[in-house]
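Working notes, structure below.
The other protein chains are all here in position, but one chain of the complex has been omitted.
As written, the chains take the letters A and B, and residue 1 is the first residue of each chain.
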């Protein structure tokens, strides 16, 4: 999708005043975080599972090349194909080529954030292949010409009324405001599409090196219909998703649903291994895995390597007060919230994405719920360091920090500064105890009062007390 | 081209060239060991308690669970359930235990063995393992068990023997490896309750694209 990350401030301002969006976002908290906390409470070993998963991911990353080659060998052994794609463009071209090879006019798609990352739908459409999103949320968005605002609940920014309207318009059926009726409508509309598609594209949550399998985790069952009915199944996925064995995959599955939706287990966990076997009555005849890199391999060995542990559960954004206030679209690209604020600069460049890692109070809630213990605030801070060292931070920030640092590094001068500022603020406040407006500090006083200093600085009072 | 660049980047980051034979062998050994990670206590109960946990967790996931004394009761149970729901046809898998069932006793039900098609109202398949930990069924594709039967029909019956209930997923993987000599079938499905979505306003609706009802027929064997 188009990059709008440089507009984060404007977009978030609009989002904060968008009544409908705010209503939709209010559903988030009662949903995911509450359910996650219940699920975690029911699994006494949850913290240990997090530790093991973190260590396992670190082991995988240290041996990533070996595991990927094992995975590839086993996909091929089972009759499938693996395509390594360094860039989004490489991946789109390869997928189109596979579609053209089987003369495909339409492809059905399960939800895949990697496909959003490489902007696959636009590419296919421009080249005469019609992609049909089948996940309910993604389907709604496609009808609206919209994009996901969340990595597992793509249409979380919409309300019932929005869905009701677009279905009425596109399905030409009587308007309904009953979610059950709307879902039934989508089910009926997509039934024939599943059966009629030549190619089905899904993502993958994990790739199992041991067996050459890919696994998808869904609640709706659309991913299964997408990959079982067409002749060709393409898995579009990324290199960090490989795990050694089924047992190792299981460790992550125990964490994934609980961290994501707060379910004990997702309804459908489906392993796909190669094309249909001799004698099988259904299933795809061709199986392709498109392995996307898009900057990931360059994160290995850097301070951002830890980000490659991410299993895309969305717990970080579900718990993020900034995400909860402005929603996913404000972030202006595919991945929102804390994980997006780390990943996006890697994929589109810090020059464009600089506002994202800055849009955090470093409250640390994201790290505290991350199933693979990614130190998200630390990684966002690394981006700020990168930005600062490349002189990309706004001038006001650089000068402000520079001026402040000049004093902070000189305790004697610092006392003079604090004493005079202290006096200045007390004079401004007069006898009111607080200040309504401070020039140049509108960021604060536009929204709240500035409590005035309650007396001379601590240091000067302490000194005079000691002397007396 | 891309492959060499990607692997090259990874190796550069790991500050080494292509892995040595020992490093590769260590990874292969790790894979072949199938070592289990932490298995929660909940999955390590005596068998009777596993059965109870399976039923409780599957029910919590909105599956219906019927306990049958014998597999021979399956046709009647299916017929009763379908009649209650005004459905008169059933598509089934063709594994030995399903083929052995006598459907003549339920003559008003039309029953055939084939892959599923759009519009099928109900299907019947077999599960080779039930996982107590989360009330999850494990099924796999094969000559006699088309995957479409698990997803396309509106209602899905699954036969599961009590003796096939295991505690953790890991036990089911081992069963699968034993059953298939390590070569996985095209599709392995883990199914926990019927299809659902919360994509509209975060409110859960049952029956998205897969079956709206999942009925587990638990056989006392």
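Methods note: a contact is a pair of C-beta atoms (placed from the backbone, for glycine too) under 8 Å apart; a residue touches a chain by one contact, two chains touch by 3 or more.
Methods note: contacts and distances are computed from a predicted model.
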Name under which UniProt lists the unshown chain, selected from "Iron complex transport system ATP-binding protein", "L-lactate dehydrogenase complex protein LldE", "Hydantoinase B/oxoprolinase family protein" or "ABC transporter permease": "L-lactate dehydrogenase complex protein LldE"
Interface partners of the hidden chain - shown chains only, full complex considered: A
Chain A residues that touch the omitted chain in the full complex: 9, 12-13, 16, 321-322, 325-326, 358-365, 367-368, 381, 383-389, 393, 397, 401, 404-405, 407-409, 411, 414, 418, 421-423, 426-427, 429-434, 441-444, 446-459, 461-462, 464
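One rule holds in what follows: only the chains that are shown with their structure count from here on.
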Interfacial residue positions of chain B with respect to chain A in the complex: 2-3, 5-7, 9-15, 18-19, 23-24, 27-28, 30-31, 34-38, 40-42, 57, 60-61, 114-119, 133-136, 141-143, 146-148, 150-152, 168-170, 173, 183-203, 205, 207-211
Interfacial residue positions of chain A with respect to chain B in the complex: 24, 27-28, 30-32, 43-45, 48-49, 52, 56, 62-70, 78, 84-86, 90, 134-137, 140, 153-156, 158-160, 163, 179-180, 182-184, 186-187, 190-192, 194-195, 209-211, 213, 219-222, 224-225, 228-229, 239, 244-248, 250-251, 253-254, 261, 264-277, 279-283, 291, 293, 297-302, 305
